[in-house]
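A single protein chain has been omitted from the complex, and every remaining protein chain is retained in its original position.
We just call them A and B in the order they show up, numbering each chain from 1.
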Amino acid sequence: MKVLLKYAGLFQSFFKASLMSELEYRFNIGARIVTDIIWYAAQLSVFEVLFKHTSSLNGWSLSETRVFMGILFVTDALYMLLFSENLDRLGAKVRKGDLDLLLVKPINSQWMLSFQKVSVAYAGNLVIAWAWLLWALFQIPSFDWFQLAWLVVSVPISIVIIYSIRFMTSATALFFTRADAVNYIWYQVYRLGTRPHGFYPIVLRFAVLTLIPIAFLASVPAQIVLGKDGPLILIWGLFVAIGLLKLSTLVWQRGLRAYSSASS
Amino acid sequence: MLGCARLAVLQQLEYRFNLVADTIIQPVIVGLVEITLWLTFFASTGQSELVGFGREFYLAYAIWAAFIARLSASWMYEMQMIEDIETGTVNSILVRPISFFEYYLGQLLGYKALITVISLIAPLVICVALDLPLMVERIPLALALVFYFIVFGHIISLMIASLGFFFSRVHHLTVAKNITLWMLTGEFFPLDLAPEPLRSLLVALPFSSAAFRPVGYLTGRLPIESIYDGFISVTVGILVLAPLATLMWNAGRRRYSGTGA
Partner (left out) sequence: MTANIETLNLTRTYETYKKPEGLLKSVQGLWARKIEKKIALHPTTLRIDSGQIVGLVGSNGAGKTTLLKVLSGLIHPSAGTAEVLGYKPTSRDPEFLRRISILLGQKNQLWWDLPPADSYDLLARIYEIELPTARERVRELSQLLQCTEQLHIQLRRLSLGERMKMEIIGALLHQPDVLFLDEPTIGLDIIAQTTIRNFLMKYVKERRPTVILTSHYMDDISLLADRLLLMSQGRIVYDGTVNEFAGRSESRQTLSLKILQPPTRDVQILDHFVVAAGSLAIKEELPASAIGDVLQALMAMSAVQEIKIEEVEFEDVIRSFMEKDARLRAPGGAAAARV
């Protein structure tokens, strides 16, 4: 309990410090929000164009796909808010030796690396993402609004899963000195999650639910909210989330050992 | 310039894992994911063709677009140019008998030539293996247009980097620009699928030469005239942006030396 309080207090301090330093760069805040709006537009453009030529794709209508996108944007904004900056910079921190200063702190290093910086600007994106999601839901007259409550369970599961995968890919920097490429691969994995997994061939569909469970990013939550799938799959999701989180700490421990035996 | 190009090649060979991941693995994954989308599209709608082209054309388009778009995009060197300006490293280049623009253009073209050689084998193999439409004899001209576009893209890079003299953290603009290009180049979908009048506009812009025109041409979707039009449209783009870029660069440098930072 005491430990929990300590880390909660620390997170509060990190949040405050992040906010203070972020307010220094107004241009930055604006740029990030605009960049993400363009990203949203890019994601939407594909389907807006495709649905010009058909009314349904593997059982998904345009309005349902828009709901999927809304859930994707919300989860993405949350992930970006909490983790993006921390995990994107992990590799650079290792290369520049900044990791050293962190490792001599009497704090869980994985925790500190993951939560040190909160990208407050993405709070703006979160608002935009919610606005889009609600608008998309209003386009479905038969939508049962109680279904939305499932997000309370599914979004945390999504975040933990994405965090763990991303953390592990970033942590490869401890094994290879220059592993920017791993970042690219992460983006591609992430990209797999930016489409309903029902669009994929059966093998890939199975893979994104198990091997690389990126379907939990938005696809699974969207299916549940839209009533396309029962909530039972969330039990599996919870299992996956806990497993991956555990795995990420193992990878980190191994990585630290490799790191500390490779440098001089 | 050639020296810079050589430097880039050597630098890249150093990081073999990155090179392979960046130029082969990544576009292959992108291409395959796009292919699944088109397979789903044709399977679930029951259509045998879309705007006059069959499924195979879209599969070939998806795999080539992933590679060609990767080839025409500039991330690394643009970021480096911005960093040079923000950190003041630019000075060490300015004292050399080569312009900043040429210094990086040389490296960029060298790098792009290298990844062309290494990476284009992958879509070739995939096209042959899946028996997708491809006109091998069209590859050189298509690549010529792509490289011409890279020069144009480098002018945009210079413009963005010039802003680094005035603002901090302009690398966000690089990200925003490149995401915008996803839509404008036709990396995501063949531009002629877009509804009018958007369609005509997208095709006419020079950005279509970064993916849509060359890929459409070498997969047989577009005639050779489309490549000629591409050269014209990129030339117009260069003529419009080059003076602007020069202006921005000079203004930036004046401001830079003015503050003595």
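By our rule, a contact is a pair of C-beta atoms (placed from the backbone, for glycine too) under 8 Å apart; a residue touches a chain by one contact, two chains touch by 3 or more.
If you're wondering where the values come from, they're calculated on a predicted model, not measured in any experiment.
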| item | value |
| --- | --- |
| Among A:Ile107, A:Ile128, A:Ile185 or A:Ala207, residue touching the chain not depicted | A:Ile107 |
| Interface with the unshown chain - residue positions in chain A | 6, 9-10, 13-14, 17, 20-21, 24-25, 96-98, 100-101, 103-107, 112, 257, 260-264 |
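One rule holds in what follows: only the chains that are shown with their structure count from here on.
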| item | value |
| --- | --- |
| Distance from chain B to chain A - Cα centre to Cα centre, in angstrom | 27 |
| Of chain B, residues touching chain A in the complex | 15, 17-18, 20-22, 25-26, 29-30, 33, 36-37, 39-41, 43-45, 47, 50-51, 167-169, 172-173, 175-176, 179-180, 182-183, 188-189, 193-195 |
| Chain B-touching residues of chain A, taken from the complex the two chains share | 25, 27-28, 31-32, 34-35, 38-39, 41-42, 45-46, 49-50, 52-54, 56-59, 176, 178-182, 184-185, 187-188, 191-192, 195, 199-201, 204 |
